[in-house]
Structure formats: C-alpha cells, structure tokens
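Yeah, one chain of the complex is gone here, protein chain that is, but the others are all in their spots.
Chain lettering (A and B) follows the sequence in which the chains are written, and residue indices restart at 1 in each chain.
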Amino acid sequence: MDFQLLVDIFPQVLLDGLILGFMYALIALGYTMVYGVLEFINFAHSEIFIVGAFAGVEILLGLKGAGWLDGLPWPLVLLLLLLAGMAVSGLLAVTVERIAYRPLRSAPRLIPLISAIGVSFFLQDLIRLVESIWRNAFNLVYPTLDALNLRFELTETIDVSVKSIVVIVAALGMLWVLHLLVNRTKIGTAIRAVAEDQAAASLMGIDVNRIISLTFFIGGVMGGAAGVLFGVQYGLINPYSGFIPGLKAFTAAVLGGIGNIPGAMLGGIVLGLLEAFAASYLSLLTGGAFGAEYKDIFAFSVLILILIFRPKGLLGEIVRERA
Amino acid sequence: MNRYPVRLALVLAVILGLAALPAASNLDAQGKGTIKIASQSPLSGGQAALGEGIKLGVQLALEKLKGGLEKRGFKVELVPFDDQAKPDVGVANAKNIIADKDIMVIIGHLNSGVAIPSSEVYKEVNLAMVSPANTAPDVTDRGYKNIFRVCGRDDVQGPVGAEFAKGTLKARSVYIIHDKTTYGQGVAEFFKADAEKKGIKVLGFDGTEEKSNFDPIITPIKAKNPDLIYFGGIYEQAGPFFKQAREKGVKSKFLGPDGLDSSDLARIAGKAVVGMYYTSVAGPASLYPQAKQFAQDFKRKFGRNPEPFAAQAYDATAIAIKALEAVTKGGKAPTRDAVTSAVRDVKYAGITGTVEFDDKGDPKKAVYLVLQVGSEDPAKWNDNKAARILTIAAPRKK
Partner (left out) sequence: MIRATLAVGVVALSTWAVAVFPRSILVFLLFQGSLLWVYLARIPRWLRATLLAAALLVLMPLIGSFNGYYLEVATQVGIFVALALGLNIVVGLAGLLDLGYVAFFAVGAYSWAIFGSPQANQIFGGGFPLAPGWFYVFLGVGLCVGAATGVLLGLPVLRLRGDYLAIVTLGFGEVIRVLANNLDKPINFTNGPKGITPIARPPVPFGLPYSEAFYFLVLLIVCVVVLVNRRLEDSHIGRAWEAIREDELAAQAMGVPLVRSKLLAFACGASFAGVMGVVFSAKQIFINPESFTFLESIGVLAMVILGGMGSIPGAVVGATVVTVLNLQVLKGFSLWLNELKNAGVTVFGMSLADLPTQLEPAKYERMIFGMILVLMMIFRPQGILPARRRARELGKP
C-alpha cells in the first residue's frame, strides 16, 4: 500500500466530496421543505430537479444557436440559466402539487407517496417525449463555457475549477436566502405555522393552500437551481438521470434529520464526503479486493449506523414520543 | 359492496364491445402470407437510447430489404417489443412472440441478462434469434441451435484491445474502469486477463454504476498516472468520464470496446476523446462502403446519427431476410425450423464485415478493427480511421 499516495490525494478527495455534497444538499432542500410542512416524501422531486437542468440546457442551446453565447459575460449567462431552471421547476412543482397531491391531503400517508411515484414515472417519459419531438434526442449535452472550466492548480495533485467554486457559492447563498426567508419574514412565519398545525394556522387567517403551494414552489426553485448546476458541472443529462441523485439527496435529507433545513445541508455534505472517500480510497486501502463499486454500500452502512444511534438524523430534534 | 357487480358489469360490457376491434384486426393480420420480424430491446427507461437504436436499425433494414419477399406475395411487418431491460418482461414478451405464429425471426436483445432467459423460451419452438448486441460468451456457449449473433464476443474483443495496447501502443501500465454491467465488466475482465499475460501492469480495476460524477475515481487514477485507461462500458457513461478526466489533467491514452462507437461520444466529450481508440466489428466508411450508405440512410430517415449496435441490428435483420428469402423460394410459406436452419447457411457481406456462422451461432471469423477518433465533430465520426485490423475466429467451447 502506497502511503504517500493516500496522503497526496487527501485534499483533492475532500474537495471532490464537498462539491458532490453541496449538490446533494441543494436537491435535499426540496425534499426537506416539503417534508417539513406536509410530512410527505415528494418522490417526484428528482424529476422536478432534472426538468430544471433541461430548462437550462434549452436556454444555453438557444443562446448558442443564436450566436450570442460568446458575446455575453459568463456570470450573466449562468444567472440566466439559473433563473430559467428555477422558474420552470418551481412552476412544475406547484402544478404537480395542485393536480396529484392536493386531492390526497386527507388520505393516509402512503397514498400520496404512490401518487408521487406515478408522477415520477410520468414526468420522466414526458420529458423524453417533449425533447424527442423538439430536438430528436433526449440525451442533452451542456455546451461548455470556457471560463467555467478554468482550473487552478494548487499543487501537483490538487486542483479546483471555477464551476466547482460556483456550485459551492451558489449552494451556500441559497441556503442563506432560504434561512432568511423561513426565519425572518412573514411568509416564513406562515410556513412554520402551517408545518406546526394546519388547522390552527388557518384559524389564524393563513391561507393554508397558498402556503403549501408556496412551499412546493420554493422546493422546486431549489431543485431547478440544483439541476442547472448539475448540468453545468457534469455535462450530460437525460430524463432518467435525476433519479439516482434524487434518491441520494433524499437519503441525505433523512441523514440530516428530515424537515430540518440545516440538517439537509449537513446530511448532503456528509453523504458526499462518504461517497468520495469510499470511491477513492476503498480500492487503495484493500489492495483492489473492494473497489469504488462499494461506495454505495459504504455510504448506506454508515447511514444505517448513524440512524441507529441518532434515530432522528444528525440534527433532527429528539422529540418525546407524542404525549 | 353491492354496487360492485353493477359497475363491473358495465366495465365488462365496454371491454366486450372493444374486444371485437383487435380481435377482428388480429384475424385479418393472420391471413396467409404475412411474415413478421420481431425486435426486443429496452424502449423505455434508462437504456432506451441504445434499445431504440436497435429497433431503428431493424426498421431501416426491413424497409430497405423487404422488397424481395414482397414480390413473392408476402406481407412483411415489424413488431417491436419493449423489454424494459428487465428479464421478467423479456420472458413474458418472448412467450407472446412464440404464440404469434407469423413471427419467424426475433432480433434482440440489448442486455445479455434479458437475452439468456428469453432465449430459453425461443428455443422451445426453435425460433431463430439473431442478436445484435449480446457479447457475453454464455449467450452462444450454451450451444442452442437457434441462437446467433453478429456482434463480437467479450472474450475476443477484450484480448483484441490488449493486443493493441501492447503491440501498437506499447503501453506499460493500464488502469481499467468498467460499468458493472454484464457487458462492460465482461469485456474489461477479458482485457485485464490478457493484458496481464502480455506483461502490462494493471494499476487498478474499478467498477462503478455512477453516471455523472467521476471525480473521486479520477483522483487516484491521476495520481497513479497510467499510460492507458481502458473503459469497459457504453458511451453515455464513458463520455462524461473521459471529459472529466481530461479536464482534471489526466494525460493517459483512452481505449474501449464497441459500446463507445457512437458519434454521441464526440458530442458529449468533445475534444477529450480526440485520439481515443476503440475496438469494433462495425467498420468505418473508408473500409466498408455499405457503412457510409447506412449512416446516411439512418440520418435521413430518423434525423440523427446511429447509436452503437444499430449497424449490427441492421445486419442481423438483413441476415434474417436473406434466410427468409432462401426459405420462401417459389412462394413456399416459411416455417420456423426452416428459417432457423437457413440462418445458419447465410453468408452475408454487411456493414460489420462478412458474416458466416459457426455451429454455435458465432461469426466464424470476425474482423476486428481498432479505430481512432479523428475529430471532435460528431458529423465526422464516420471518418474515423482504422489503426489496426485483426481477424480472429471465435474461441471453441472449453
């Protein structure tokens, strides 16, 4: 075993894990927002997330087709993509809530779950249908923005690209905005009130339906932004590529304590780091007997262990059994 | 509860009414003189792009080549099935296929994991299956009379890559990545075994189901700096991997199997894959004139470039049609037994070289090409040059 190698790559793996973690965190926010208010797993969030990525790539391809891409400064292009992705995903999330979840609000909790799974299947192939008619291809590639691909070599084995920094900055910024929104504004108070007790909130003059729509919108907006960043960071998207990151992000949300916003962030980062270290180090440490293919097992085993010792997740409040 | 029978009665009545429709059209279609060719591949779900390529390859071949059969008075139809890349769906479809007496040949599947259980069903009625994409040795090594393939075998393609790595590239070290599928891992393992035998140092052998984020895998590769990276898998996964590897400053050469043979790889990875090598039985336009024709026809008809295995699907269908033509000489109605034995006798020069089957159903002699990507422009994919050509017979059963 090459000890020097393990040490050399450590900072790079740490960085890789953080970037992946922030990506999970952004998606996980969508799960956690909705869960916090409705106690319901929005399984279709992974598709809402990938729709954002598709909205972004369409804008980008449109700009490229019109020949404007080289003329515009890259932060403006990125902002445009993010806004498009956020708007489309936010509206989609609200629409899905209105059609597929609202009629089921009083039903037992597993009923909307199945409805969400149905929506997930439906949206995957709907995206595919639309894109195959529109572009005759449903595997879309984000055109590269050269400025985003710039890399800074810190040492021989460590380097960081502009787009990775963008992901981290965007994720932190959105968490901060979300934090302000939920804790410092009237809307945020209303959201928290609805999460606490829907009936009481409506007695206090809060329009519960509107607040729930708004919650879905915010979750969708986060998902859309994550989708665009996902596309920019990794390059290739297809209608089915939201599913696995969605599942991981859901895991991250639970790991952090579902319904808890800082928890989703923490859970995402922990999961990202676990995966990165497992994928990079397992093969080196075991001499090739176990390799990167075990990263999910490793991540899930740690998840199970954490949940055994903290059954409500890392930051989940330990409430007394309902009294 | 008591309202159920009433409602059910209504539903049943509607169904009964509707039943007349397809029943009628069924009877119509079963009139003498219809020959159906079925295709099975995933048309929905994550592997749909490749599965659709196979279906379109079959469709194109059928439309171009069915004239001879139609002149003899047969109606020729394509029946596409979606196996969803799931073995249980594939088997159910297979039962449906053998129940339709007009289906004479089946072209499929994409996944060996679906092909193997489904072919057990085709075998019951000796229905010929010509596979465009199943490279796992087990598919033909079971020795069934009705199973054929026009694509290569993992245990040939892997060693071809290793031979090229040692003989032409003079690689001293290699890092192997595969996608944890039957196909990718299969070909990667054979590559590894042969590379080790030839004295190439294998620095790592990793599988991953990851589709987007390869950073954690690339980091150790970069630190170990191999001469060559071998990727056993499909272009959709290899594209982002190669792109991210080059972006991270990995300088190694790239090599892979025929799953990488798609202009979409250039679209995804751009200049990262310029200079990459891949092994394939499907030749470039400069070697096989039909290949150019095929690419143009495909593009004209479906508006995009063919996916990997679409050319193989085209050839598989062409072979099936040749066999059907041989059987129906003089307007005789074909039988499944006759078609199956006729497929074995077909000798056909197609896009993927001249195909002639041995007694297991493998191509007797496969011409393997090692091609090099020449340009980052997807439109120029067909101009990729052959770096080396090897002719290898399928291995005998151990």
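What we mean here is this: contacts are C-beta pairs under 8 Å (C-beta built on N, C-alpha and C of every residue); 3 or more make two chains touch, one makes a residue touch a chain.
Only a predicted model underlies this, so the values are computations on that prediction, with no experimental measurement involved.
Chemist: For the chain that's not shown, point to the residue among A:Asn136, A:Asn149 or A:Thr185 touching it.
Modeler: Of the listed residues, the one touching the omitted chain is A:Asn136.
Chemist: Which of these, A:Ala226, A:Val254 or A:Ala279, touches the one chain of the complex that we don't see?
Modeler: A:Val254
Chemist: Could I get the residues of chain A that touch the absent chain, sorted low to high?
Modeler: Per the touch rule, chain A residues meeting the hidden chain are 35, 41, 99-100, 103-104, 107-108, 110-115, 117-126, 128-129, 132-133, 136, 247, 250-251, 254, 258, 289-290, 293-294, 296-297, 300-301, 303-304, 307-308, 311-313, 321-322.
Chemist: What residue numbers in chain B mark contact with the hidden partner chain?
Modeler: So the residues of chain B touching the unseen chain are 1-2, 4-5, 8-9, 11-12, 15-16, 18-19, 21-23, 25-30, 43-45, 48, 52, 55-56, 59, 77-82, 84-89, 91-93, 95-96, 98-100, 111-114, 116-117, 120, 124, 136, 138, 142, 180-182, 185-186, 207, 209, 302.
Rule of thumb we're sticking to: only the chains that are shown with their structure count from here on.
Chemist: Centroid from C-alpha atoms only, then distance chain A to chain B, rounded to Å. What do you get?
Modeler: 35
Chemist: Which of the residues in chain B end up touching chain A in this complex?
Modeler: Going by the criterion above, the answer is residues 44-46, 48-49, 180, 204-213, 215-217, 219-220, 222-224, 236, 239-240, 243-244, 247-249, 264, 267-268, 270, 302-304.
Chemist: Going by the contact rule set out above, which residues of chain A touch chain B in the complex?
Modeler: By the definition above, chain A touches chain B via 5, 8-9, 12-13, 16-17, 19-20, 23, 125, 128, 136-139, 141, 144, 149, 151, 153, 157, 159, 161, 230, 233-236, 238, 240-241, 243-245, 275-280, 283-284, 288, 291-293, 295-296.
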